[in-house]
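The structure's right below; bear with me while I get my questions together.
One chain of protein is taken out of this complex; the other chains stay put.
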Amino acid sequence: MIIVLKPNASSEVVEELLGAIEQRGLKPLHMPGTERVVLGALGDERMLHDLNLESHPQVESVKQILAPYKLVSREIHPHDTIVRIGNAAIGGNRFCLIAGPCAVETEERLRESAQAAKVAGATILRAGAFKPRTSPYAFQGHGEDGLKILAKVGQELGLPVVTEVMETADIPAVVEYADAMQIGARNMQNFSLLKAVGKAGKPVVLKRGMAAKVEDLLLAAEYILAEGNDQVVLCERGIRTFETATRNTLDLNAVPYIKQKTHLPIVVDPSHGTGIRDLVPPMALAGAAAGADGLMVEVHHDPAHAWSDGAQSLHPHQLKELSERLQGLLPVLGRSFA
Amino acid sequence: MIIVLKPNASSEVVEELLGAIEQRGLKPLHMPGTERVVLGALGDERMLHDLNLESHPQVESVKQILAPYKLVSREIHPHDTIVRIGNAAIGGNRFCLIAGPCAVETEERLRESAQAAKVAGATILRAGAFKPRTSPYAFQGHGEDGLKILAKVGQELGLPVVTEVMETADIPAVVEYADAMQIGARNMQNFSLLKAVGKAGKPVVLKRGMAAKVEDLLLAAEYILAEGNDQVVLCERGIRTFETATRNTLDLNAVPYIKQKTHLPIVVDPSHGTGIRDLVPPMALAGAAAGADGLMVEVHHDPAHAWSDGAQSLHPHQLKELSERLQGLLPVLGRSFA
Amino acid sequence: MIIVLKPNASSEVVEELLGAIEQRGLKPLHMPGTERVVLGALGDERMLHDLNLESHPQVESVKQILAPYKLVSREIHPHDTIVRIGNAAIGGNRFCLIAGPCAVETEERLRESAQAAKVAGATILRAGAFKPRTSPYAFQGHGEDGLKILAKVGQELGLPVVTEVMETADIPAVVEYADAMQIGARNMQNFSLLKAVGKAGKPVVLKRGMAAKVEDLLLAAEYILAEGNDQVVLCERGIRTFETATRNTLDLNAVPYIKQKTHLPIVVDPSHGTGIRDLVPPMALAGAAAGADGLMVEVHHDPAHAWSDGAQSLHPHQLKELSERLQGLLPVLGRSFA
Partner (left out) sequence: MIIVLKPNASSEVVEELLGAIEQRGLKPLHMPGTERVVLGALGDERMLHDLNLESHPQVESVKQILAPYKLVSREIHPHDTIVRIGNAAIGGNRFCLIAGPCAVETEERLRESAQAAKVAGATILRAGAFKPRTSPYAFQGHGEDGLKILAKVGQELGLPVVTEVMETADIPAVVEYADAMQIGARNMQNFSLLKAVGKAGKPVVLKRGMAAKVEDLLLAAEYILAEGNDQVVLCERGIRTFETATRNTLDLNAVPYIKQKTHLPIVVDPSHGTGIRDLVPPMALAGAAAGADGLMVEVHHDPAHAWSDGAQSLHPHQLKELSERLQGLLPVLGRSFA
């Protein structure tokens, strides 16, 4: 850690800080300059957390040298983690398609949409039973009844299922009926929930928050791994920016950046990332080209009458075509379609 | 609601949509133009939610005419709501100072910081027992033990207390020990939690999320009011932008805008809004001048050794001075210091 | 155009506005609702500009139905425009690689970097002679001397050249020595410059501004076309967001969105879009997969000693490898490498 002191910092403060650094087992360094005094601390920077150096009245700024996360870091764990969801896998050289409707509407409707996902080559089925909605007057999901329908349709088609948990209280039911738990963008920093899914011992798909930096996403994943669960799939689904032409700004830069920093797999959600049906296929291909380990795509057998997210749901034939294009593209990228 | 159709929309679709609008009890309008057909729907737009017009393949765009929220709207409820927290009140002409340390650290330390708040004229004490932290390695709060200390110190000083709830499971304890529940920025769209605090029947301080538009904040409040709890204080605490000089960008525009749109009171948190101690007093004054109903400010008896947020916590004498300046400023603004 | 009036709008105002709409040759519509009066105006909305309806004290909001741009719109001009820069072309089914160093440094150094571009299959050479730099203490470019070097090296290698114009006064020299003029992100809304390049009659590469919505970019292009110059290539080079891991956030959503809205070609600049060398190849591939008509990439024979943008410049072998991967990828996308 590098600590830049204010121009007027006293020599007493220099002594005090160097002593505190040494006391915590790090090697202190003193660099007196003409305009600022700079201090260094070599070793495990996490030991300095309780010093709260940013708060010190004579400290101008602090620069961390090491990443603030540890278990998710590729430096410590260089090999790709492969996350297994039912009989499917995410990570490594195979590319995974997760597809399904936004929400469980009725059993018949889910079955139709799920068949479309299966036909297109999806190996994991997605659909929400607990739905986070901006307005309290919008459809909120069927809850546990929806989970049962989801589990039934998944089993019929031989597809493992992933579905959202909105709070700790949802976890037991989701663990019973689903193969993986999804944390939505709005809950990415619901730390109580992160700890709880970390303990629940099922795979987690963790979506990036709308205002979350990549580092925040990795720290959110660190919460889950710190509870002993390393079966975490990250998901880039767009961030909120000033651009209003699309629902979100899909930040594909994050894909190769994250692949450098962590061993966890990352999938791209071009449905929420664009919010516009016709932009989903090109951005799905772009996500694959950027190096994602898979896609999470909304498909609906009848988008015009979907109960939610219809504007961004693919028609079955669009998902099929996308899948065929992916099968052409992936070998060029050194990957195979799972 | 105004519905703009795509250039190629068929007359069958026009008939279908007009029929659907009429069926839901709204008055349909047909406006055929040279380049686009435009449809209108006059009446309660919420009845059209399940049509999901945005998803229709022949719909280009949709414009809502009425606000999507209802109970929080000043149109329906023109008079200011005054929220009572213990013996204090927020809203109306009196200006309320909520102050205290970021977290409950120890009983002695809380007492010292709380006294500083009281001396400066704060009428509500704030401090966190459940702490949302970006990193799992940072201090996470004392939980229920912290709540007990907070309640004890609040009673000693005759100050009602507000403290954060991080998940539904925290509510019973917070309701027992505190006078108001705070929803943090990261949980503003934790809809399960919003519904639960709506049912818990204690006042709520709802902080704006880092990526939340004002409309999202009002819809989040609508969740709470929809459960029968109208004792909600909104809090502007800064949004996330590209500017890195300050921790967040305090959006004071939101204050007069929100006062126009809703009857609920709004306070400003210049501590999180800036992240820099010396910017807190001027931005606190700016918040008051913009028309806020109060402030929520972090103060610590010894910021250099605070366990969290020390860099943005005022020294006791700074809060005292700020309070004195507010007492000069508020009468000019037509308000009095509570 | 749809005009929503405030709840208290008077019938006199309704009459006044309907009259004004009719007077300008549009068809007025009157839609009295229970909570708001809505007016419509069918026809060429640009005729209403001088009414400044947004400013009217009894107008709540205005919704345009037609895009505010016209000449760049695909509705009016459905076929792809192909822009010819020297013997190269951008647009249509062929994919174009524009490459070169950030700046003209010396003739020898430019030659080495330009050869790397040529070897990798670039058909247009880029390099700056006038350099916009955030700091006045950074290298500002060689100006006209740089242009001469650029022209010389381009001719030697048979590559047309594109280079930035920073102000109207630069245009004559750039027109003399270069095959296309680039407008940088910081000048995207320098409207005087846009008009001047519109009149200069050479192709223009127009980079998206850091805070520019896609609509702003299209309106900036409209300025150029309105002067009679339709040889405009748009360039997505990243926008400024809260994410600091990368220099900018490359908004690839903009690529398929723009292809829908306009007939002009669009290229992607993954060098500025990421700011990090190792992210350039995957994001270049992603740009191609998203549907871009080409790439603009920085390459330097010795990035570690580049005078600017070294951190985001590819090594020659990296550009070569990228080019080979593109040649595998493009046929799958229905395109060929130019």
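Labels A, B and C are assigned to the chains in the order they are written; within every chain, residues are numbered from 1.
Please note the rule applied: a contact is a pair of C-beta atoms (placed from the backbone, for glycine too) under 8 Å apart; a residue touches a chain by one contact, two chains touch by 3 or more.
No experiment lies behind these values; they were computed from the predicted model shown.
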item	value
Among the chains presented, those that the missing one touches	A, B, C
Candidate in contact with the missing chain, chosen from A:241, A:274 or A:318	A:241
Full-complex contact with the absent chain, from C:10, C:23, C:155 or C:192	C:192
Residue numbers in chain B that touch the chain omitted from display	211, 213-215, 239, 241-246, 249-257, 260, 273-274, 276, 278-279, 282-283, 285-291, 325, 328-329, 332-333
Chain C residues that touch the omitted chain in the full complex	46, 49-50, 52, 54-57, 68-69, 130, 132-140, 166-170, 186-187, 189-193, 209-211, 216, 219, 222-223, 226, 239-240, 303-311, 313
Chain A residues touching the omitted chain (full complex)	2, 4, 7, 27, 29, 31-36, 38, 40, 42-43, 63, 65-66, 75, 240-242, 244
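The rule is short, and it goes like this: only the chains that are shown with their structure count from here on.
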item	value
Chain nearest the overall Cα centroid	A
Intercentroid distance (Cα basis), chain C paired with chain A, Å	31
Between chain B and chain C, centroid-to-centroid distance (C-alpha), Å	39
Centroid spacing, where centroids are CA-atom means, of chain A and chain B in whole angstrom	26
Per-residue multi-chain contacts in chain C, two or more chains	241-242, 244
